[in-house]
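One chain of protein is taken out of this complex; the other chains stay put.
And now, chain A:
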Amino acid sequence: MTTATNKEELFIVKEQDVVPLRNRVKEYGVKIGMSILNQTKLITATSELVRNLLKYGGGGRVIIESVTNGRDLGVRVIFIDKGPGIKDINLAMQDGYSTGKSLGLGLPGTKRLVNEFDIQTELGNGTTVTIIKWKNG
């Protein structure tokens, strides 16, 4: 059971919003004493997902939370867009697949960087991606 203790929401509409978001996520990591490596992984994952949110979802909102499962502390980041959704989620999770001009590392690469990764998408209704990085994960 994962419970949130602290939470905030940011709206992401343009590319420059990415830098303050990364800083906020970092602050959440620092607050629970996350190592530099885990912070870097979490922020890099955030950077990848927020690019998707801007590029494919046309912007959206991001919720940052401090979470605990009773044993460990962590940071949960939720990316919510109201874009077109993802047609074939299995394909999108494959290394090297991209509908855009990118390398196609975004989703599968991000999943490798975090401890928990969940993606919900509905055609025409948008996509929600939730990641958790545990302090000792």
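Keep in mind that, in the parts below, a residue touches a chain if its C-beta (ideal position, glycine included) is under 8 Å from a C-beta of that chain, and two chains touch if they have at least 3 such contacts; residues count from 1.
The rule is short, and it goes like this: contacts and distances are computed from a predicted model.
Engineer: Out of "Sulfatase", "Nitric-oxide reductase", "LrgB family protein" or "STAS domain-containing protein", flag the one the UniProt entry gives for the chain missing from this complex.
Structural biologist: Of the names offered in "Sulfatase", "Nitric-oxide reductase", "LrgB family protein" or "STAS domain-containing protein", the absent chain's UniProt record gives "STAS domain-containing protein".
Engineer: Which residue from A:Arg24, A:Arg51, A:Lys82 or A:Lys135 sits in contact with the chain not drawn here?
Structural biologist: Hidden-chain contact among the options goes to A:Arg51.
Engineer: Using the document's definition of touch, tell me which of A:Thr2, A:Thr40 or A:Thr68 contacts the absent chain.
Structural biologist: Touching the chain that is not displayed is residue A:Thr40.
Engineer: Of A:Gly59, A:Pro84 or A:Gly109, which one is in contact with the hidden chain?
Structural biologist: If we include the chain that is not displayed, A:Gly109 is the one touching it.
Engineer: Can you list, in ascending order, the chain A residues touching the missing chain?
Structural biologist: 15-16, 18-19, 22-23, 26, 36-37, 39-41, 43-44, 47-48, 51, 95, 102-103, 105-106, 108-110, 112-113
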